[in-house]
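Every protein chain except one is present and positioned as in the full complex.
Right after this comes subunit A.
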Amino acid sequence: MTTTVLESRPRQRMPWPALGVAALVVALFASVFVGAADITVWDVLTGGLSEAHRVYLVEARLPRTAAAALAGASLAIAGLLMQLLTRNRFVEPSTAGTVESAGLGLVVVAILAPGAPIVIKMIVAMVFALAGTALFLACIRRVAVSDSFIVPLIGIMLGSVVGAVAAFLALSRDLLQMLNAWMLADFSAVLAGRYELLWLVAVLGVLAYVTADRFTVAGLGEDVATGLGLDHRTVVALGMSIVAAVAAVVVVTVGALPLLGLVVPNVVSRLVGDDARRGLPLVALLGAVTVLVCDMVGRSLPGLLAGGSAGAGEIPVGTLVGIIGGAVFLAMMLRGVRNG
């Protein structure tokens, strides 16, 4: 499957983990200092920061950077897990109905218990996401695994059916605007006190790393995995729970980031192969860097286009991730066909 130029060379000459960490540090640093309020590194180091800037930095800029990095890393990991467990390179939470199911959960809880605290909303969204993912798995069990394009298609259609139910409910209760705002990822509303639940996905990421070898084995198929002494069912259930939890937490706190979990693991597996324990940290790093960069571009591009005038608005990060992810995905599919 990964017939790239890289494989014909002797492998692992490039120090990918070091490069990844370096890229993440640069991206984090840039994300803190790029943007509307001109905060310079010099001011921070010398303590010459005005009080307004200090508040802005702590209340808005740092939370935003952390949220972007956490959401990107965790969604990329979720994508990798799904691809291993379904043995299909084109599957991720937004092509398996998981994200739309979480959205349906949000609408249901908004109708039944409008005043519920965010933790309750998240738990309901998570339950719906899990149910949606289970439905997806039940559906794809009925089709041949060999046909790699039909599995994501089923997931996308399942997502649009679930999304239609959510939209209908939302429309009848005047919640459509809220639903749309929820589903489009945008970090501009992320402030201190509104993103901390995302640290939960960091825990889930560590859990995924600890159990990574099991997912690699599970990715060999049910028969092989069982033959190697793995409880395939339990591992699949664990993996899908992690995926559903990550998707729900990210949708509730920032919104959907389409195709991110699909593109990042595919790029990484072309670089270092399919070993989850080896690939997982890189997937997390690249996911975080991608979202950080997209967020920075979305923050500064409208201003540049509008000739540097302030108040030109922001491009939501979900949009940029969708554009880049869509382009990479198309290239991947069409190239895979030409090579195969």
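In this section, contacts are C-beta pairs under 8 Å (C-beta built on N, C-alpha and C of every residue); 3 or more make two chains touch, one makes a residue touch a chain; residues count from 1.
Here, contacts and distances are computed from a predicted model.
A.B. asks: From the names "ABC transporter permease", "DNA-binding protein", "GMC family oxidoreductase" or "Spore germination protein", which one matches the UniProt record for the unseen chain?
C.D. replies: Per the UniProt record, the undisplayed chain of the complex is "ABC transporter permease".
A.B. asks: Just name the one of A:Pro63, A:Pro93, A:Pro152 or A:Gly239 that touches the chain not displayed here.
C.D. replies: Per the contact definition at the top, the residue touching the missing chain is A:Pro152.
A.B. asks: Which of A:Ala116, A:Leu184, A:Ala237 or A:Val267 touches the chain that is not shown?
C.D. replies: A:Leu184
A.B. asks: If the hidden chain were put back, which of A:Val21, A:Ala116, A:Cys139 or A:Leu200 would touch it?
C.D. replies: Of the candidates A:Val21, A:Ala116, A:Cys139 or A:Leu200, A:Cys139 is in touch with the missing chain.
A.B. asks: When the complex is taken as a whole, what residues of subunit A touch the one chain not shown?
C.D. replies: Its contact residues with the unshown chain are 90, 139, 142-143, 147, 149-150, 152-154, 156-158, 160-161, 163-165, 167-168, 171-172, 184, 258-259, 302, 305-306, 312-316, 318-323, 325-327, 329-330, 333-334, 337.
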